[in-house]
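Of the protein chains in this complex, one is absent; all others appear in place.
Order of writing sets the labels: A and B. Residues in every chain begin at 1.
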Amino acid sequence: MTKTEEKYFYRSAGAADLIDFINKIPANKLSQKIPDFLDELLINEDKGIQNLLSYSLINYLGEKEAGIIARHISSDKINIRNFAGELLIKIGAKAVPALIKYLVSVSDDDDLKFTIDILGMIGDSKAGDTLISVLLSAQNENVIVACIEALGNIKYEEAVDYIMMCYDKKDVYKMYVIEALSKIGSAKALEFLHNKYPDENEFTRLTMIETMGVIGDEETFFFLLSELNEREGAIVCTIMEAILKLKDKFGFDIPFDEKMKNAVIQTVFAADPDYKEVAVYLISLFHDREILDACLRIYGKDPELDSIIKHKFFDYQNYNLLELAALINEKPANLQPLLFLLQHVLDEFDRRERKIQNVEYRNLIDSITKCLEYPHEEIRKSAMSILFRLDTGIALMFLDIMVRDDNVWNRLHLLDLLADIDIEQTKDALSVLMKDDNEMVAEKSRSLLEFNYQTEKP
Amino acid sequence: MSIVNSAAYSFLNSEVHTSDTYLSVETFENLRKHIYDQCGIYFQDNKKYLLEARLSKRISHLRLNSFEAYLNYLKYNVNKENEKKYLFDAITINETYFFRNQPQLDALVTKVIPEIIEQKQKAGKNRIRIWSAASSSGEEAYSIAISILDFIKIKYPDFEFEITGTDISHAAIEAAKNGIYKDYAVRSTPAHYLKKYFKAKGNVYHIDPSVKQMVQFRFLNLYDDSDMKTMMGIDIIFCANVLIYFDINSKIKVVSSLYNSLNRGGYLFIGYSETLHSVSKAFRLVSFSKTIGYRKE
Partner (left out) sequence: MKNVILVADDSPSVRKFISLTLSLKGFKIISAADGMEALEILPNEKINLLITDLNMPNVDGFELIRTIRANEELKDLPIIILSSLSGNNEIQEGMACGANSYLVKPFDPHRIVYEVTKYLN
């Protein structure tokens, strides 16, 4: 094909044909060919082609190609502009010179902001000085904010003074300034935050506290501890997280008092994805019954938290099952996970040859028997299993309830449990189940009876 | 920066390893690489114990006395090709059950298949090819067949449905072909399906012949290019609960192959809470009730 024919092909061919053509180009020829069709590929919005550029061809895109791609930032079509940005970020540091060049040539605020964002995400310090000069000359709020953010992402220390200058210019800049200082991190910035903190509203303070966890020093640690005493609500989790970060950094000890305990319990209860790591750490750190009780209430929410709670539970030597029994009695939302936990606990008790004490025993049996008629079939099934395991004698006393269970699988499960028990004790129940509506159940009970009574008539 | 540092971890790793064969970190990494090169499955650092547990049985069966010896066996022994089968069997997890992802099956029969049927009718075709990649012991593939029998066959009697289940474990493929299942596998199966499409024999369930004849099973390695080229022109792919065992690069490779296997207008379904983010942007996400599908446009 001639150059013109090729150009026409790239522009007009269907996506599948294009992809095919490009895949057939030998690897050693790709680098030189790419600039020929890059523009056309970029304006073709087919997902398969975008995928090709993003994954297969990405390693062949360098400084020169970045220059070509950058031009598409000004595209009217948002898809194309977004995709261009995506590619430039993937290309990374090699794209920076082309982007700086583009930045100084562009006048549209939106294009400017977009380019600044990309430079920030690439994170290369080469762009630092250019960004500072844009920051100083810009009027548009979004452009200013983009510069602050990008300088933070680049961690450009030279920019700290300029960024701090923006703090008092407009309220909306505050969060961005704090965030950027958090990423750059300097003693100057920390002092700045401590000075501004008292006068700020709760939203801004929240961001500041977060930042203090990142760039804070010893003084900050004690400051945050005292803040914990003053605050209530969701902000407590954020303070807690910051305290732990600093504890890690400096090896401090966290004083454990009532206020701290409540803060820990609050954080654990929140158990939000964002604070999960904090919760995990706190649970492993403190040995306290109330905290453990709080943990039981959130048990079942998250596998990682669960495994820590479980270990903690077993490790707490003096812990007994009264609390667990009482909690089960409350029929909380996490009843099912708690019943599984109980089964694990019983396993562990067996392993350690620990006996269940009288009062524990009674309360446990009681709370389990009360689950036998619970609306949810899985609960009833777990309750059945646990009851037979704890005390076969008592379990047999509740057969009349269990044989009436609505759920076929539960009745089948009951038969499994009865199979190993002396037939004299189970034959009445088996006779009832032999007349069950469900043929699997009927069949199975019949065979259990017949197995034990070779000549039994149905 | 992770807050869960050594304090928490030493807490969890307090069990001391006392078995005779011990898997050293170095051997683990070598084994991991060997497995990855064969099939793309990647054992993360925290899954070392899993690999240890899975291979121990095989190692003692072969009367070898170390993991290092097993690795050598895999690489150099005259029986290494055959041993691959056992390796794959050992490292793949086969815990699944019928109708594991009901929203996907609902989307399949209420939206996806009718849409594809319309396209095919326009093109004068009447066959739909469905692939259950990583079908394990067949539960997913048979669930698909049952759903089609129940919802689609009556409405579109002229349409043919070709369902293929593939897996890297020969043992799983054999089990799938047998079609005999225990309680656990059918625990989420609607009761009337159990009556209609299974035959209970003792404490197992046999898949009904009407369902069995809709599905073929065979071996396939998702990471092997030539294997993947044998699956082309597919209309719907199910690839659930297997991508999680790959690392990002093998995932990208496998999904790219799956894309190539699909016809235009075809759909890919992956597992509950799995993602194609950072793996592929070639599909259009289609939102169904309680699930999503990935469409090749």
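Just so we're on the same page, a residue touches a chain if its C-beta (ideal position, glycine included) is under 8 Å from a C-beta of that chain, and two chains touch if they have at least 3 such contacts.
This structure is a prediction, so every number in the text was calculated from the model and none was measured.
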item: Visible chains that the absent chain touches, using the contact criterion stated earlier; value: A, B
item: Options A:6, A:39 or A:109, residue touching the unrepresented chain; value: A:109
item: Residue in contact with the excluded chain [from B:24, B:44, B:210 or B:275]; value: B:275
item: From A:145, A:328, A:402 or A:429, residue that would touch the chain that is not displayed; value: A:145
item: Chain not shown, touching residues in chain A; value: 78-79, 81-83, 85-86, 109-110, 113-114, 117, 140-142, 145, 149, 152, 171-173, 175-176, 179, 202-204, 206-207, 210, 233-235, 238, 272-274
item: Footprint left on chain B by the chain that the document does not show; value: 103, 272-273, 275-277, 281, 285-292
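Convention: only the chains that are shown with their structure count from here on.
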item: Whole-Å separation of chain centres (CA-atom averages), chain A against chain B; value: 25
item: In the complex, chain B residues that touch chain A; value: 1-5, 7-8, 11-12, 183, 187, 191, 200, 252, 256, 259, 264, 280-284, 296-297
item: Footprint of chain B on chain A - complex, ascending; value: 16, 46-48, 50-51, 54-55, 241, 244-245, 248, 277-278, 280-281, 284-285, 307-308, 311, 408-409, 412, 440
